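One protein chain omitted, others in place.
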Amino acid sequence: MTFRRRLYLTLEPTEKGGIPERIFEILLIVIIVLNIVAIVLESIRSLEQEYIELFDNFEKFSVAFFTLEYVCRIYSIVENPKYQNPFYGRMRYASTTMALVDLLAFLPFYLTFLPLDLRFIRIFRLMALFRMFKITRYMQAMIIFKSVIRERREQLILSFIFIIFILIIISFFMYLAERDAQPDKFGSIPEAMWWGMATLTTVGYGDAVPVTTLGKVLGGLFAISGVAFLALPAGILSSGFFELLHNPEAKKHTCPHCGKDFHE
Amino acid sequence: MTFRRRLYLTLEPTEKGGIPERIFEILLIVIIVLNIVAIVLESIRSLEQEYIELFDNFEKFSVAFFTLEYVCRIYSIVENPKYQNPFYGRMRYASTTMALVDLLAFLPFYLTFLPLDLRFIRIFRLMALFRMFKITRYMQAMIIFKSVIRERREQLILSFIFIIFILIIISFFMYLAERDAQPDKFGSIPEAMWWGMATLTTVGYGDAVPVTTLGKVLGGLFAISGVAFLALPAGILSSGFFELLHNPEAKKHTCPHCGKDFHE
Amino acid sequence: MTFRRRLYLTLEPTEKGGIPERIFEILLIVIIVLNIVAIVLESIRSLEQEYIELFDNFEKFSVAFFTLEYVCRIYSIVENPKYQNPFYGRMRYASTTMALVDLLAFLPFYLTFLPLDLRFIRIFRLMALFRMFKITRYMQAMIIFKSVIRERREQLILSFIFIIFILIIISFFMYLAERDAQPDKFGSIPEAMWWGMATLTTVGYGDAVPVTTLGKVLGGLFAISGVAFLALPAGILSSGFFELLHNPEAKKHTCPHCGKDFHE
Partner (left out) sequence: MTFRRRLYLTLEPTEKGGIPERIFEILLIVIIVLNIVAIVLESIRSLEQEYIELFDNFEKFSVAFFTLEYVCRIYSIVENPKYQNPFYGRMRYASTTMALVDLLAFLPFYLTFLPLDLRFIRIFRLMALFRMFKITRYMQAMIIFKSVIRERREQLILSFIFIIFILIIISFFMYLAERDAQPDKFGSIPEAMWWGMATLTTVGYGDAVPVTTLGKVLGGLFAISGVAFLALPAGILSSGFFELLHNPEAKKHTCPHCGKDFHE
C-alpha cells in the first residue's frame, strides 16, 4: 500500500477503521473541542490577559495542524474513485461544502496580517465545530435528521410564516392597547414584537409586560393560543421522525418474498 | 385567446403557469410584504415623521394597485366555468372569503375621507397578509394544516375548555392563598388569572409571583400539572399530522387476505 | 308518553334529541357559564359592592334552578332501565359521581344559614363547570381523553415520580451552591425547590436565579436536561392519542370479513 493510500484511509474515517484511524479521529475531535473552548475562554477578559501567550501558541498550533491536515487531504483525495483526476478531481473536492468548512477553519488566521478586525474573523474558527458531524458514529443520526427536515421543509417554512404572521398581528393589537400606558415598551409595533416573541415562544423574560386590563386580557388569549401553534412544528417533526424510523416498510408496500403489493 | 382570458390566467395562479404568471405572482407577493413592512415601520414615530411622504405615496400606490387588481379579477372571473354568469357569477365570486379579503385590503383607504380614526382602519391592510396563503406552492401544506385542525376540532376545543377550566380553578385557590399578602396582584380572581395564564403556558413573566409558603406549594403543583395539560394539544396535533401524512393506507382498511373493505 | 318520560328525555341529552331537548341543554350551559362568570366577578371588590344585590339574586335563582333540576332528575330517572326500582334505583343514581356533582353545585348554599365561612363554600359552585362535560357533542372526545390517561396511567405516574425525584436532586445541589450567596432564596432545600420547579417546567419567573458561577453552570445543565424530561409526558400522551384514534384495527388483528388473524 502506497503512503498516499495509507494517508487517505487515515483521514477518511470508515466504520471498520483500524487503530491508527481511531487515534487520528480522536486527536482531531480533541483539537476541535479545545479550539471551541479556547474561543469561549478568550472572551473572558481576565483570562485572556493572563494566558495571552498560551492562547496565541495554541492558535498557532491549531492553524498549523488544520493547514497540514487540509494539504494532506487535498494530496490524498485522488485515491477516492470519485475524485481520481489529479487536477479536476482535487478542484471538485476542494469546492465541496465540507472542504470549504475545513478551509475556513484556518484560512482567516493568515488574513490577520491584513488590517482587518481580528475578533470578527475568529468566528470562522467556530466552523471547526461543524466538522465534528463528520464523525462516523453520528453519521446515521445526521442523515435521519437531514431527511426529516428536508421532507418536512415546506410545512416547517409554512409554520415559520404562520408564527411571523401571528407575531405581527398580536403585536399590532398590543401596540394599540399598551402604547399610551407604556410608550417606552409598546411605543411601536417592532417594540411590541419583542414582547410578542417572548410570549409566543413562552420564554417570557418579563422585561415587557402588559399593565392595562385590555392588554392583559389580549396578552392572555394570545399566550394560550400560542401554545397550540408551538405544537405545530413539534407535531410535524415528531411525525416525520416516526415515519422515517419505524415505517420503512410502509413505503415499500411490497413483500420482498412474493413480490406482491399489499393493496392488490 | 381573448384579452379577458389572458387576464384571467395571469391572475389565477396554477401549477403550470408560464413566465408572465410567475412575474405577476412575485410582484404581488413583493407588494404585500412591503405593505406589512410599511405598517410595522410607520408605527415607529421617528421614522413616520421623517418619511411621511414616502409612506403616503407608497400607500396610495398600493391602494391603486390593489383596486386595479380587484377590478381586473371581477372583470375576468367569468372565464372561470364556476362563475360564468356575467352578473350572478361575479356577485357570487365577490362574496367568497378570498374576494372579501382582497376588498378589505384597499376599501378602508377610501373611507378616510370620512371623519373616522385612520389608524384603526389601517389594521385592515393586514388582511393583505392573508392573501399570501393563496400562493400555489404552499397550497398543499395549507390543505394538510386545515385538515388536521378540522379533523381534531372537537378535541382541540375540549382541550381549550379544559385549560380555561383549570385556569379558573387554580386562580381561585391562588386568590385565596395570596390575596392578603399581595392584594395588588392576587386581589381578585381575574388578577390571579394573569398569574395562572403565565404559569400554565410556562411563559412566566415574573411580574406576579406567589410569596407565601402556601402560595408557592400550590403554585409549584399547578405548574408541574400544567406541563402535562400542555402536552394534550401537542399530542392531538402530532397524532393528527401523523395519520394524514403517513397512514393513507389506514383509511383504506382493506384486508390483505380477502381484499374486502372493512367498512362495507 | 307520560310526563315523567318526557321529563326524562329532556333532561338526559342524546345525540338525536329534538328541539325542546336542545333548548334545555343550551339553557343549562348558559346558567352554568353565568355562574362561573359570577364567581369570578364577585371576587373583584368594587364590582361586588356595587352589584351586591344582582349577585345575590342571581345566586338565589341559580340555586333554585339547580335544586329544581336535581329533583326532576331524581323523579324521572326511574324511566332509565338501569335505575328502574323506585327507591334503590334512585339511591344508586344519587350516588353516581355526576349526581353528586349536581348536588354539590347547590347544596352548600343551604349551609350558609349555619355559621360557616361562606366564601370557602362557594368553591363548590365551581362544580357546576364539571357538568359541562356532559354535553353530548363533547362526550366522545372526553371518552378518548379518559382512555388515553387511563391506559397510560402507570407511565404518567412514573414520569411524575421522576420529575419530583429530579426536582429534589437538583434543588439539593443548588442549595449547596447558592445558600451562602443568597440565603434568602436558596437557604433551604424547599426554598431551592421553588427555583427548581420554575426551571424544570420552563416557567422561569426570575424571582429566584443563581448568581454564583457554580450555580449558573449547574442551573444551565439542569435546565437543558429538564427539557428532555418534559418531553416524556408529551411523548407518552402523544403516542397514546395516536394508538386510540388511528389504530383501532391494530387491536383487532382480525379481518372482519374472513375472520382470519393477520398473524396466522
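Going by the order they are written in, the chains are A, B and C; count residues from 1 in each one.
Following the convention adopted for this analysis, a contact is a pair of C-beta atoms (placed from the backbone, for glycine too) under 8 Å apart; a residue touches a chain by one contact, two chains touch by 3 or more.
A quick note: this is a predicted structure, and the numbers were derived from the prediction, not measured.
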Contact with the hidden chain (one of A:Ile74, A:Met197 or A:Val217): A:Met197
Selected residue (touches chain absent from view) among A:Ile39, A:Cys72, A:Val101 or A:Val217: A:Ile39
Chain C residues touching the omitted chain (full complex): 154-155, 157-158, 161, 165, 168-169, 172, 175-176, 187-190, 193, 198-199, 202-206, 209, 216, 220, 223-224, 226-228, 230-232, 234-236, 238-239, 242-243, 247, 250, 253, 262-264
Footprint left on chain B by the chain that the document does not show: 202-206, 234, 238, 256-257
Sites on chain A contacted by the missing partner chain, in the whole complex: 36, 39-41, 43-45, 120, 123, 126, 129, 132, 137-138, 140-142, 144-145, 148, 156, 160, 163, 193-194, 197-198, 200-207, 230, 233-234, 237-242, 245-247, 249, 255-258, 260, 262
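Just so we're on the same page, only the chains that are shown with their structure count from here on.
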Fitting chain A to chain B on CA atoms, where both chains share a sequence, rotation angle to nearest 5 degrees: 90
Centroid spacing, where centroids are CA-atom means, of chain A and chain B in whole angstrom: 30
Where chain A and chain C are represented by their mean Cα positions, the distance between them in whole Å: 42
For chain A, residues that touch 2 or more chains besides their own: 202-206, 234, 238
